[in-house]
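In what follows, a single structure is set out as structure tokens and then discussed.
Only one protein chain is missing; all other protein chains are in place.
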Amino acid sequence: MNKTPEQDLQDVKRHVQQHIIIAIAVAVGTLTTLWTSQTNFGSFSLNVAITLGIAAVQAFMVAGFFMHLLSEKKMIYCFLVFTAVFFVVMIGITFWARMPDNVVHYQ
Amino acid sequence: MQQMQQTSHADSHGHDAHHAPGFWSTYFFSTDHKMVGMQYAITALLFLLFGFFLMLMMRWQLAYPGHPVPVVGKALSQMLGEDMATKEGVMSPDLYNAFGAMHGTIMVFLAIVPLLTGAFGNYVMPLQIGAPDMAFPRLNMMSYQFYFMGGVVMFASFFVPGGAAKSGWTSYSPLSTIADPIHHPNGQTFWLIGMIFLITSSMLGSVNIITTIIQLRAKGLSWMRLPFFVWAQFVTAFLLLLAFPPLEAAGCLQLMDNSFGTSFFLPTGLVVSGRALHVAGGGSPLLWQHLFWFLAHPEVYVLILPAMGIVAEVIANNTRKPLWGYRSKVYATMVLGFMSFVVWAHHMYLTGMGTRIATFFQTTTMMISIPSVVILTALLISLWGGSIRFNTPMLFAVGFLPMFGIGGLTGLPLGFNASDIQLHDSYYVIGHFHYVVAPGTIFAIFAGIYYWYPKATGRFMNEYWGKVHFALSMLFINFIFMPMFIQGLAGMSRRMYDGGATYAEAAGIAGLSPFILFLNKVISFAAFSLAAAQIPFIINFFWSIKHGKKVTSDNPWDATTLEWQTPTPPGHGNFTKPIEVFRGPYEYNVPGHTREFLPQNDPDKTSPPLTHGHPVHG
Partner (left out) sequence: MDIPYTVERREDTGLYNAKLGVWLFLASEVMLFGALFSSYILLRVGADPGTWPRHWLDYRLGAVNTIILIISSVTNVIAWANLKLGYFNKYRAYQAITMLCAIAFLSIKSYEYYGKFHHYTITLTDGRIADGHIQKDETTKDKVVIDGWWPASEAVVMNPPANIEEKKIEIATKDIVEMRNYGPSRNNFAGLYFTMTGLHVLHIIGGILVIFAIWGPLNGMWKSDPERYTNRVEVAGLFWSFVDLVWLFIFPTFYLL
């Protein structure tokens, strides 16, 4: 479909606006993590989970919009999402499988 | 595609008219995948020979501990210094360990993987998918150059003060950091730097292979029409791409431990030679093991998958019937690739990890044997009902099957936590993995060399000497590795400089009987004989370039896959006419077809293509 130069320019402007909004959202995310890291949510693990969770959301926005992953074919970003989930599961398994503290280690 | 081929035709004339590439451009800075493949092949075969030579010296030491190494002993002393080998030529324990570590490193990273992916992958795969070259030719050239530099660094490490790395190819911390505290940089540093070059080379190569297979398949070449060799290369490339980076990270961390005083892998309170090590501590030797084996387990599937791919091609061609269970093999390969990432800690059963984690890895390890068996069984069943031509490539391909079977089956007691307690770090392990790699992968490589040699050179290798090579290799290689199972079950540890002689006098189960120690001599004799058996191959390889029997057609094996549809040897751009694929990869003797075999790009309408999922037999 052929667009007129004016339509093209409008497209660019919209695109640029969208990117700036995403950038601001990511920056807000960073400022939020400054706050969440200082606040006590109960356990330290919860703190870590929330802070890194916000980081993950920021990553999703950068990957989805700046790297236009969301505009690629589904198969492509499904593969990457799968990798990310896989990685989290691997870390989870590692933690689940740690030795309990009450086991004696013989030297 | 039509347009592309016309352009290439015009281009090649124009190209030649403008500048004939000089010697260096043709042989050292080529971006043509076939030349890069040959570069990899020659370099990797030289490293294979060198790694073999290291092993021969080690085998001498094991059979005759403390005796001067014949022929090369004095040279070792002169080249490497008297702390490595005495003036008479007796190998020192440090030198034995260095040879051991470098034998493993060189064989895995400088010989086998470059042969399978760099040589066969680069040369054959683009031809089999109907592509004019790899997706990124310059990246291809660079990946060879990084490999070459890594090889130079590894080779140079023998000559640095202190000698080459001597903490095993597994390079466990803290030993690899404290093994040579006097020299900085030392052989271990060179090993780490060499690995970084090699890993970079592998990763550039795998990006290239994956992109090429996804993007450059010829028209009509759908995924399920790909030759199994291409599928094997595809999954292997993913393994390399995703598994190598953790080792690169670990290598950087160990490099920092060795050279910059960090202690990522050094625990608190480590005492070396009676003195506390002056580092911050707090590190975890287990972390190195996790990171190392996260790569090294997928690495072993990198070593076997392309080999299975080669065997599949040779078997299909020489049984004159389609491969049995093509779909099962493809799915099994994908499952194998995925599962290879979740079994790594079966190398770490004896580290004292808890029962939960051990059970997890034991379960996944047992599960991963299933896809391997599926592939092997499918290859075996493919022989049933075939009109088998027993030429040299076929002999090696068929020989691969029982050898890989033995290797795989002997892995089962190692995969079980309980039996591994006895067998871990014993000669049983050495027997197991060598069966898969030596009579396994290397036989597949020989099959591939004899099979594709006519395409690359226009001549056959000599059949008679090929058969001699096969028979002798098969005989001697079994005499090398079968006794190792016996030794391992008797309790003989690996990496012992004197072949276990220290334990000869020990009482009870700690002792090694004279028979077990005698087996060292049997194995070593078989190893020297195996070396002799390679001489006809080496001579054959070079002699046949000029004097081998000439091929009478571009498709001397009457094969169906696309690499045989090129001129011999293929020129720049590979194919002289546009390629469109109409059928699957193995249409040999299909009932109802007019001809005995149909190449993939043959549109013969009287012989419709085999439909997927409805194989003719079983």
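Points worth noting:
In this document, chain identifiers A and B correspond to the written order of the chains, with residue numbering beginning at 1 in each.
The rule is simple: a contact is a pair of C-beta atoms (placed from the backbone, for glycine too) under 8 Å apart; a residue touches a chain by one contact, two chains touch by 3 or more.
Quick caveat: nothing in here was measured; it's all calculated off a predicted structure.
In the full assembly, the chain not pictured is in contact with A, B, by the touch criterion defined above. Although one chain is not drawn, its touching partners on subunit B can still be listed: residues 1, 4, 7-8, 11-12, 132-133, 135-137, 139, 203, 206-208, 210-211, 214-216, 241-246, 248-250, 252-253, 256, 260-264, 268, 279-280, 282-284, 287, 290-291, 294, 572-573.
In the full complex, the hidden chain is touched by subunit A at residues 8-9, 11-12, 15-16, 19-20, 22-23, 26-27, 30-31, 33-34, 37, 47-48, 51-52, 54-55, 58-59, 62-63, 66-67, 72-73, 76, 80, 83-84, 87, 90-91, 94-95, 98.
Quick note on the criterion: only the chains that are shown with their structure count from here on.
In this assembly, the C-alpha centroid of subunit A lies 38 Å from the C-alpha centroid of subunit B.
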